[in-house]
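See below for the structure under consideration.
Every protein chain but one is kept in place in this view of the complex.
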Amino acid sequence: MSARIEAQGVSKRFGPVVALDAFSLEVAPGEIFGLIGPNGAGKTTFIRILTGYWLASEGDVRVDGVSVTRERFRVQARLGYACEQPKLYADHTVDAFLRFMGEVRGLGGARLRAAVGLSVERMGLEPVRRRRIGVLSKGFRQRVALAQALLHDPALLVVDEPTVGLDPAQQIELRRIIAGFRGTHTVLLCTHQLHEAEAICDRVALLDRGRLAALATADEIRVGGSLEALFLARVGREPAAGVVP
Amino acid sequence: MIRRVLALARKELHQLFASPIAYVVGTAYVALTGIYFFQHLVSYNQLLFVYQSEGLTGGGFDQGTVPSHINVLNEVFVPAADDFGLFLLVVLPLVTMRVFAEERANGTDELLLTSGLRPWEIALAKHAVTYFFVLLLLAASAIYPAVVVARAGLGFEHLLALYVGQLCYGCAIASIGLACSSFTSSQIVAAVLGYSIPFVLLDFAWLTNTVSEEVAARLHEIALLSHYGSFPRGVIELSEVVYFAGIAFLGWLASLTSLELGRAR
Partner (left out) sequence: MTFLPAAGLVMILVGVASYYATRSLHGLSAFSGANLALGVLLVLAGAAAQVRSFRGFSGAASRRVALRALSVFVAGLLAVIALDVAARRSTARLDLTVDRLYTLSDQTRALCAELDTDAGPPIELVFFEDALLAKDVRLLVAAYASACPRVAVRDASRKEPPAGARDLYTTSATTVIACRGEVCDPVGYPSERNITSALLRLASERVPRVFFLVGHGEVDLASQNDNGYSGLAALLRDQGFDVRALVGPATAELPAEADVVIAAAPERDLLPVELALLDRYLEGGGRLLALSEPALRSNFYSDLLLRWGFDLEDGVIADDATSPLLEDPTPLNLLVHRFAPYNPVTRTLSRRTMVLMPTTRPVGLARKPQPDDRLERIAFASERAFVDRDLARALAGHGLARPADAASSEPPVAATGSYPRGEVDPATDVAAREARIVVIGDRDFASNRLLDALYNRDLLLNAVRWLAGDEARIALSDKAWTPNQDPLTLQQTVAYFYFLAFALPEALLLLGIYAWWRNRA
């Protein structure tokens, strides 16, 4: 099962600063949707509104027709979120942390054990299952973050910058895992890595200064040359330092 | 709901005892309470010696040479209870300062608040675990008094009253500290607030000369110490329990409000 996302005129202001400006988009069920843009474009802001962490100043986001503003817990029950720079409890073991998140998600007993086992297997965490998160490499921590997001088999998976800081092999592996969700889960992938979005996303939205600058399908991107070309054309400036083309 | 709160409480307990601060606080509290209780006991023994040496042969309580108000309750337990309360005030903000502030600083509050946990569940679990830690501190400090009570025949009921008071007082102090921690991501700021507010609320005696009698009387009614005196004397008054429970509730409500306001930024 997978979810549909509908964002209608979502704006977010912090005093005089406009982080998002009338941003609208639709993500179809089962789609892997990429959200790209330079630093400060509003990607993480949108994700925080989608996940219910922040409130939109205007507009609303709906997941399968349920408003995040009014019924955020129902929405949160249907989504799994792996943040940028994984926020994990360093003093917990991988197993303890996953069990904790599973219980928070309402799982218990045999269901919890099965869910944790499946997540561990999916993310290849078996070798580090009994180790404390604080001593794990960045790659494994990213996997733990994804594993906790998948515990309750959510309809919607929101992943923010999953491959930042990973070595190429780890990046390829993680992309393969995410691509494997196509059709069964809806994935909203937020990334700086243009080739990553190009490789695995069905559609990509380009955010710039809080606004939707471009929206393209994978085919349109291939026809247009590359996502980099699209980026440069729409954003109108060189990619910012740190953005890997 | 219960499962979520219990899961979060277990996580909090794990984090509390994974950090050395809990042990340092426990060490300091147990050592201080032991030392001060010992001092009071020695002073009491010296006082008895003075009275008995001036009385009849074999003097003492039975011979009526030691006044009835000189007894182990008034000379040891009541002043010790005042000391124990002060030590709680000194050590608890060190425990409460990290509870919410650390989550905010590490960003794990985002993890919790986007995983379906209700803010009141988060606040409840964190408060409950901190109160449990207060209970553990008190249990460790109760060994010496319990021995004295057992040998003096004062009755464990009386000791229970003393420790119910300590628990109420400790939970109120902890609750204030937790509320302060929930409004900031800096543990230092949380600690400063967690010390300042209870100290100010202690008994307002420093304000008495600058305000009117009416205001002084109202301040006295809300001061922490003015609600603490009956417990060491063996009496649990409903009004005092309600007062401390009210402070603990307000602390929890303040934490909850902070979590809700965080979303409204």
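Structural remarks
For reference, chains read A and B in written order, and residue numbers begin at 1 within each chain.
Here, a contact is a pair of C-beta atoms (placed from the backbone, for glycine too) under 8 Å apart; a residue touches a chain by one contact, two chains touch by 3 or more.
Keep in mind that what you see is a predicted model, and the values were worked out from it rather than measured.
For the chain that does not appear, the touching partners among the shown chains are A, B. Residue B:236 is the one among B:13, B:105, B:124 or B:236 that touches the chain missing from this view. Although one chain is not displayed, its contacts with chain B can still be listed: residues 17-24, 26-28, 30-31, 33-35, 37-38, 41-42, 45, 48, 56-58, 60-64, 66, 68-69, 71-74, 78, 140, 143-144, 147-148, 151-155, 157-158, 160-161, 184, 186, 189, 192-193, 195-196, 199-200, 202, 205-206, 209, 221, 229-230, 233-239, 242-243, 246-247, 249-250, 253-254, 256-257, 260-261, 263-265. Chain A residues in contact with the hidden partner, per the touch definition given at the top, are 11-16, 55-58, 69, 90-91, 134-135.
Just so it is clear, only the chains that are shown with their structure count from here on.
Centre-to-centre spacing of chain A and chain B amounts to 44 Å, using the average Cα coordinate of each chain. Contacts from chain A toward chain B in the complex involve residues 14, 48, 51-55, 73, 76-77, 81, 83, 85, 87-89, 91-92, 96, 100-101, 103-106, 108. Chain B makes touch with chain A in their complex at residues 3-4, 6-8, 10-11, 14-15, 18-19, 106-108, 110-118, 263-265.
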